[in-house]
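Everything below concerns the one structure shown next.
What follows is chain A.
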Amino acid sequence: MSTPLLEVTDLAISFSHPRPAVRSVSVTVDRGEVVALVGESGSGKSMTARAIIGLLPDGARATGSVRLGGDELLGLGEKAYTAVRGRRVAMVFQEPQTALNPVRTIGWQIAEALRAHGGVRGKAARARAVELLTEVEIPDPEERLGWYPHQLSGGQKQRVVLALALANEPELLLADEPTTALDVTVQAEILALLRRIRDRTGTSILIITHNMGVVAHLADRVVVLRQGDVVEAAGTRELFAHPQHAYTRQLLAAVPRLPEADDGVRVLADAPAPTGEVAALEYDDVSVHYGSRMRGRVLPAVDGVTLRLERGQVLGLVGESGSGKTTLGRLAAGLVPLAGGRVRVGGEDLAGLRGRRRADLRRRLAFVHQDPEASLDPRFSIGEAIREPLDVHGVGSRAARDQRVAELLDAVRLPASFTKRRPRELSGGQRQRVALARALTLDPQLLVADEPTSALDVSVQAEVLELFADLQQRLGFACVFISHDLAVVNTVADHVAVLRAGKVVEHGAAARVFGDPAHEYTRRLLDAVPVPDPTVRDATGPALHEQREQIA
Partner candidate 1 sequence: MSESLLDVAAPEASDPDDQFDTRRRPGIWTALGRGKGLAGLILIGVVVALGLLAPLLAPHSPTEQIPGANLVGPSGAHWFGTDEVNRDILSRTLYGIRTDLLVVFLAVPIGAAIGILVGLVSSWWSFTDVIAQRVFDLVLAFPTLILAIALTAFVGPGLRTVFFVIVAVELPVFGRLTRTSVRTVREMPYVEAAHVIGAGSLWQLRRHVLPNSLEPLLVQLAVSMSVAVFIEGAMSFLGLGVRPPQPSLGSLIRDGVRNMYDAPYFAVGPLALVVALVLGLLLVSQALAEARRR
Partner candidate 2 sequence: ACSSAVKEASSGSEDSGPTDGGTLRIGSTNDIVPASIFTNSSDAANTLIGAVYDSLIDYPQDSLDPQPRLATSWEVAKDGLSITLQLRDDVTFHSGREFTSKDVEFSIKTWADPTWTVQLQRTAAAVTGFDTSDPHAITLSFDHPLSNIFDLLDMLPIIDSESFDQLKEGKAYVGTGPFVFTSWTPSSKLEFTRNDDYWGDEPHLDGIEVDIVSDPQAQVSQLRSGQLDLITGASNRDLETLGKDDSYTVTPFDGSVQQIYVGADLANPDLQDVKLRQAIAYALDRQRIVDDVFRGQGTPINLPWPDYSPAYDAKANETYAYDPDKAKELVSQLGSHPTIPLAYSAGNANYEAVAQIVQSDLEAVGIKTELQPVENSQFIKQLIGGTFGGLWILQHGYAHYTPSTLAVSAYPFNADKNASHFVDKQYKEDADAAWERVDGSDSGAVEIYQRLNKDLLDNLFLIEIALLHFTVASSDQVHDLGMSKRGELDLDAAYLSK
């Protein structure tokens, strides 16, 4: 091959603050090649992509060179760039939910994209739109043209975004985390689609992700970024097999994995034998309905679930979006009204208690929200936030409470100096630790953690998970651990329940469920998880393809 399609050389991007967003990045993408840009959050992946398409945020200054098919793009005027965008380079963004205009129909948006480059209009545009929707495998394309984005599912929206990007047959497709917001099964379909598009049209793809599984699946070459610098660039297989840079190795090590079929199943009874002791948490045929009966629509968010969690054990709840995980978790904390059944915490029925006894029960129970930033009052200092449970229950003297705060910060490995900081002045991982410390303040016997690491980077996630496992073992609290990431649950949970549409489809020891799934749905979920190993890809690729067909 002669010159590469895209040639980014010594790209540097800076804002007004001293640390540049991108220090020096060089990337090349050949025609028909899929290159992955990986690295932790804030390492400059998105900025690099935005620099290529000329959509840097206000106040950003870029230097270096971005050449597309030999033409320099950096420094191009807005008008000239408008002609390049969509036509030669197109981009797909992370959030399909918001990437489409909510008040215009799909058809209108595609037509608008075509119109932008003086292309086809009217009937021809409509025909082209149908063609595009067919290409991204949307059923009934004709009819869908008149639909609004909110009438589509997340995966369908992402397909439409992809169709928009492909409308003017660009040479290069930039995809910034195109699947992070999607369920694993949907993610698998989109990845397969991307690959097929590349195969069919020869479009080059620069994909940005922090998911090593996605990389292993899709990319021909990988470029690893760290704090604005390229630390390593290599062919995918090579990189996974022989990571050169320490950071790459760290990154790969931090990726949580599912047990391989040949890992050897850990010996743990499926259903924990009733020990005779009082269970930490018991769901007894519980159901939850949202929406009022008056207005006709009743949604069974949880439907006849029976589960039991022994003291000191961790129960993982997995399942796709909307399957009822959060609802079950909130149920344990008494935050959702029950439609049927019973929830017992430490043998006592939360709903049946009042006053003093209810407060006592509450003290034994803790809840960690999914988004640590939102669950910390922005006005409270870290110290105040951790101390609040003690203040509420009037535990100990002021000095004793401060002492306890110091202990807890210590326990989650944060320096004592953080007591005075506000949540905004902490990183995501640090905030997650504070949330954990706060949950542990009253020495709970049951902890409900709702997606406690979903907002975190893989490497930070690994640290927090390690800390969590450590504390759980030392303090011996029982825990309901909710996550859509099967691999994450695998690292912390003793038992797992797989939810689907409010029902438990399978439950048992984690190693057994993940290693040897009994239910067909569990198997499908597991299969959809991209394995962070490029060697597996060649084997599973076609399988994924077939699987998509089954689901669609």
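We take it that a contact is a pair of C-beta atoms (placed from the backbone, for glycine too) under 8 Å apart; a residue touches a chain by one contact, two chains touch by 3 or more; residues count from 1.
In picking the candidates, the idea was that all candidates are chains of the complex that A comes from, given by their letters.
What you see is a predicted model, and the numbers here were worked out from it, not measured in a lab.
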{"item": "Result, touching chain for chain A in the complex among 1 or 2", "value": "1"}
{"item": "Residues of chain A that touch candidate 1 when the two form their complex", "value": "19, 41-42, 333, 335, 359, 362-363, 365-367, 369, 371, 374-379, 388-389, 392-393, 396, 404, 407-408, 410-411, 413-415, 422, 424-430, 438, 440-443, 470-471, 474-475"}
